[in-house]
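Complex shown without one protein chain; remaining protein chains in place.
Presenting chain A:
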């Protein structure tokens, strides 16, 4: 998996998933404003890419675009292609097929994701049943995956309802439901943010292990750099609706070139000796709507120059920064 190209802006051939200068604008009282400015990224079969950035940087919006679930009023530029097919050209049936067979999504909060009044078994088998699988076969598949990921007492669990399960256990059920459809790609949108820290590790480990065994690609969205580096092959750093740097997870610390990535790395708890004040990224997080028109990070960048405010830097060689032209 290390032989993958590091930059994804050239529309690599044979990619499973490709964001090609994806731009999403939403209407505001002062006219349409971009939530995503220009997102370019390729994911290959079996690869795990981490999408990291602060709240409001457009990570979830990027993930939703894969399923064709952007806000109805949004105008979309560029393209998202899955196996070479532009998602925006799919009709309702095509979209449903994509969502139920090819791409599965794991959301942040399992309590909100699973219908509270129906059983775990209903949730786990719903998509399989819709595909025409018999009830008993679907239950067997679901139960098998639950057992695989270390859930005990499976027959009882299938009859329980979400409120009877802990958050961690429920998120495992959500992951099991995602795996049950044997998708080629899993979109995990902050899958552990709603869980406590010890459960987080278990859930991420399960997701990591299962998707490796099955050769499923993963787009892992997180604001936790450590977590993303642990499970991903590559990390895409997002800021204000734009991917500002893409680099291999292994060499994140050594190879980071974008000032924002460097600032994020310095802001980790592990980067200062215990007892000292944590460093922060100066300024406040911006969304694509608020960011300046040149480089999106120019307002907060410690090394910004005049050119940075006027010209948009292109994502070349894995980094979008005027000061880092190779």
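A few comments on the model shown:
The criterion applied here is as follows: contacts are C-beta pairs under 8 Å (C-beta built on N, C-alpha and C of every residue); 3 or more make two chains touch, one makes a residue touch a chain; residues count from 1.
Here is the rule we go by: contacts and distances are computed from a predicted model.
Of the candidates "Quinol:cytochrome C oxidoreductase", "ABC transporter permease", "6-bladed beta-propeller" or "histidine kinase", the chain left out of this view carries the UniProt protein name "ABC transporter permease". Which of A:99, A:157 or A:211 touches the hidden chain is settled by the complete complex: it is A:99. Of A:114, A:188, A:203 or A:295, it is A:114 that touches the chain left out of the display. Mapped onto chain A, the footprint of the missing chain covers residues 67, 69, 92, 95-101, 104-105, 107, 109, 112-118, 122, 126-127, 130, 161, 163, 177, 181.
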